[in-house]
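These notes are about the structure you will find just below.
The complex appears here without one of its protein chains, the remainder shown in place.
Think of it as A and B in the order they're written, each chain with its own count starting at 1.
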Amino acid sequence: MRTTFWKIALGVAVVVIAVLIDGAGVKAHHAFGSEFDANAPVLLKGKIAKIEWVNPHTWIHVEIKKDDGSKETWMVEGGSPNTLLRRGANKSTFPEGTDVVVDGYQARDHSEKRANARNVTFPDGRKLFLGMTGTGAPDPEKFDADKAKTLNQTEKDKEKEQEKKQ
Amino acid sequence: MRAQTSTVRTVECCGMMSGKDAALMRMAVEKILMAGMALAISLPLCAQTSAYRAPRAEGGKPDLNGVWQVLNEANYDLEGHNARPAMAVRPGPYGPVPAAQVLALGAVGAVPPSLGVVEGGEIPYKPEALKQKQENQANWLSRDPEIKCYLPGVPRATYIPQPFRILQSASQLFIAYQYAGAVRNIYLKDPGPAPVDSWMGQSVGRWEGDTLVVDVTGFNDSTWFDRAGNFHSDALHVTERYRRTSPDVIAYEATIEDPKVFTRPWKISMPLYRRQEKNAQILDFKCVEFVEELMYGQYRKNPLSR
Partner (left out) sequence: MRRLLTACTGMTVLLLVNAHLGTAQTATSKSNASKVRRTADGHPDLQGMYDLATLTPVERPMGAPAAYSKEEARKRESAAAKQRQQGDQALDGNRTAPPKGGDGSVGAAGNVGGYNTGWLDPGSSLTVVDGQARSSIVIDPADGRVPAMTPAARQRTMTAAFRSRPTSDTQESNDPGLEKAPGAYDDPERRPLGERCLLGFGSTSGPPALPDYFYNNLHQIVQTPDTVMILSEMVHDARIIRMNAEHVPKNIRLWMGDSVGHWEGDTLVVDTTNFSNKTRFRGSTENLHVVERFTRVDDKSLLYRFTIEDPDTWSRPWTGEYTWPATDGKIYEYACHEGNYALVDILKGARLREKEAAAPRGSTRQ
């Protein structure tokens, strides 16, 4: 039986999305498999030197201290900054010198000190942008279907809801 | 003059005409407006305040809606200059000649002359900054962001020689540029400082009489003002003024302030002309596609010769 290309593509997409969702909470984006080397994992513990709040991906520059005491700066690739800006982030939110822990994989060109920001956390393990995700994650136990039905929650409504829960 | 002065005093004193006159005027106005026109009545009084009084858009402000474009050489070089062999030159035996990379363009790659658009003639660079500008100009091919189809910033977006459309309603003000699909939403209520730097900056507009004044801040340092290497830092603050002076002309001014680069604020000015063609509109100039060979061609599986 002939199926269209699009039915196949849909099937693949559904599977891909399903697997991504079941994964360890990390979401994927374009071509990461080509950009980064799965055989070159990295763990960076250092300080934020600079954040490039740019699209399509934010680049966080992390300065680490190598074993020999010398310093090295890595660029790690995150997502689009716009969502975070709408949640109140700005260029001063994570100042220079903030301690972070980043795990990921290095760019295929190992001469480049670049990696994907697979996980970016503070030293205590909290995800860097956790404080900002309070706008869209209602407690499943207390979820109000009628409220969701209106579906016209503005950002303000979401903030109010979050405040109520805290 | 005296009769007019007394009328002015009446208006100024009472805020409106006498009751009977006001009622009559309101009826007349309503009749006209019922027919669907939301234009202001041009009173004899008002006709004397300026040479041209623009029709009003919804919201009561001068109507800037339309497709506009400049007719000048500002994008080549804001300062006055003679014609030049090319935008990238090298020393020849008797003076500069086009650089090798642009030689094949011949006269198409030459720079036309201009009296300049900078008030006072020269851009007031700090000495170190002037060196930077000269270096920029000498390395135009590798440094001008326009070559890579990067967003042009403000005010360069205005005088890139391609049309742009101003959209104005009672609640919104927006400019869509044909070049690189650049856009600017002009906030009519100040949203506070821009959270991060951007190529086109953050625009906040207000009306001073019949002049639209736009404050633009929150720039990054990556755009240039023209193809001559004129540049700025992330401290740039641009103040634009748009004022209609005839049915088809907007008088445009931009004041540039950047204490990291210039010794004082400076100003450029130029007319913006309404495109007269019946179907004047902006089309696609998505130049990102056109620079892929330049920027990524070497990474093809089978690169073309360079």
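In the analysis below, a contact is a pair of C-beta atoms (placed from the backbone, for glycine too) under 8 Å apart; a residue touches a chain by one contact, two chains touch by 3 or more.
Remember, predicted model here, so these are calculated numbers, not experimental data.
**Q** Per the definition of touch given earlier, which of B:169, B:246 or B:263 contacts the omitted chain?
**A** Final answer for the missing-chain contact: B:169.
**Q** For chain B, enumerate the residues touching the unshown chain of the complex.
**A** 8, 11-12, 15-16, 25-26, 29-30, 33-34, 36, 38, 40-41, 43, 45-46, 48-49, 56-58, 60, 65, 148-151, 165, 167-172, 174, 176, 181-183, 185, 191, 195-196, 198-200, 209, 222, 279, 281-284, 286, 288-289, 292, 295-296, 299-302
**Q** Applying the definition given at the start, please give the residues of chain A touching the unseen chain.
**A** Its contact residues with the unshown chain are 2, 4-6, 9-10, 12-13, 15-17, 19-21, 23-43, 52, 54-59, 75, 77-86, 101, 103-105, 107-112, 114, 116-130, 132-133, 136-140, 143, 145-146, 148-156.
As a working rule, only the chains that are shown with their structure count from here on.
**Q** Can you name the residues of chain A that touch chain B in the complex?
**A** That would be residues 53, 81, 85, 89-91 of chain A.
**Q** Going by the contact rule at the top, pick out the chain B residues touching chain A in the complex.
**A** For this pair, the touching residues of chain B are 193, 195-197.
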